[in-house]
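A single protein chain has been omitted; all remaining protein chains appear in their positions.
Up next is chain A:
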């Protein structure tokens, strides 16, 4: 066997979309002595064949299957052992875990494809084997419920492992993205969110172009808690960021200046200990100042203010006509297909769908502006419930009121239920009222000293998703939120599971794992971080991917290949 023995333990790594395949070569049928050099090109050929699969979008399960097919066609299937390494959780930051599955959103919420639920349940299972069982579980949404049930089943099948362990994380909260599209559709004004909207943060790092680095090169920068400057401004409203950065710059300068009055010994200390840190900080500072300037250039134009104003008007539900006109103008001017779409969706969700006339005219305008293939986009958005037409029965309210006069209120409620289950309505306005999402502000909202989570949207709107989480944690369940749950069309999909477990330490009860199914935005993360600071919680985020309005819209868009 000679040379072959050396090769036997060689492993080949085949990378295929999000999966990693190992091929281990076995000696089995190779009878004659083989020279490794002879077979090496063959492996190369094999790798290329499997690699070429990557170009065709592969599905989770099919990827593996296809890999096997290649091996079979090559006639070496029996000689090769295949293993699959699905890396499910990627820590992007100290409190942020991402599954990096941006396709989750479209696959589940649009195509109704449930294949990721298994992946999700596996990830949750993994977490509970690492950190012990979760004594308190809450969730809302169909996907959340399915994942939760599958996860519990997995747990039962492999019982014994987690039992008896002390829980390290006290609460887990599962939330479907379609519970709250509104928050995800709003323009972000918190620094981290703005950076994401403007430059797109990918997998915890961002490419700052030449306009930011003030050199001719782009620079890839990791954005997480390690970056001290960033860590201090990431959750701040953008209007504060510049002031903070200039203050910081002054401090830095002062520290640099200190060295003037130093003697040699002090100087030595300074150079050996502080200088490096200062330099690092300086570098980061100049980067973020560059980023800020670049954002300012893009965003503080009149257009952006108008945009924000329109958004706020939509959220609060006044001047709908004016907003609609604004959107129409937006489309007519071909400002941006994604932005226009986003505003249309926002309008639709906050208003329980567009009135038929607007629905038709906006769509026609849009198709004329951005091309006919978006007919499919609209069909997608309709299916996902993002852009809908007000049911002809939004005369419903009229009927309802008439009916309620005739029969008892209870029956009327039932009828409404029946109707709302027919056309999935977002009921945003009613929910907003119930949960007090639009804070009444007397005077100017001081963004420097935020009072509530609304600061992430300039004090105009408390993110619905975060408010739900806050309320449920406060009440330790869904009691008293029946009306909200009904309005969310989730009467059967909200669950609580509390184990009477005294083992949970008070420290672990402060820890909350929030799982966003379908992605979460940096604004939501900032808002919850704020809530955590206020209430003494510590939130950890697990999301299928970090998203923002543009990503959501792109996921729904049909673009010509």
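Heads up, the rule we're going with is that a residue touches a chain if its C-beta (ideal position, glycine included) is under 8 Å from a C-beta of that chain, and two chains touch if they have at least 3 such contacts; residues count from 1.
What we mean here is this: contacts and distances are computed from a predicted model.
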item: The complex's invisible chain, by UniProt name, from "Vacuolar protein sorting-associated protein 16 homolog", "Autophagy-related protein 101", "V-ATPase proteolipid subunit C-like domain-containing protein" or "DNA-directed RNA polymerase III subunit"; value: "Vacuolar protein sorting-associated protein 16 homolog"
item: Given A:308, A:367 or A:430, the one touching the chain that is not displayed; value: A:367
item: Selected residue (touches chain absent from view) among A:115, A:282, A:298 or A:538; value: A:115
item: Options A:168, A:207 or A:558, residue touching the unrepresented chain; value: A:558
item: Residue of A:157, A:216 or A:257 in touch with the missing chain, whole complex considered; value: A:157
item: Where the missing chain touches chain A, by residue; value: 56-62, 64-65, 107, 111-115, 117-118, 121, 146, 150, 153, 156-157, 160, 328-329, 332-334, 360, 363-365, 367-373, 375-376, 379, 558, 560-561
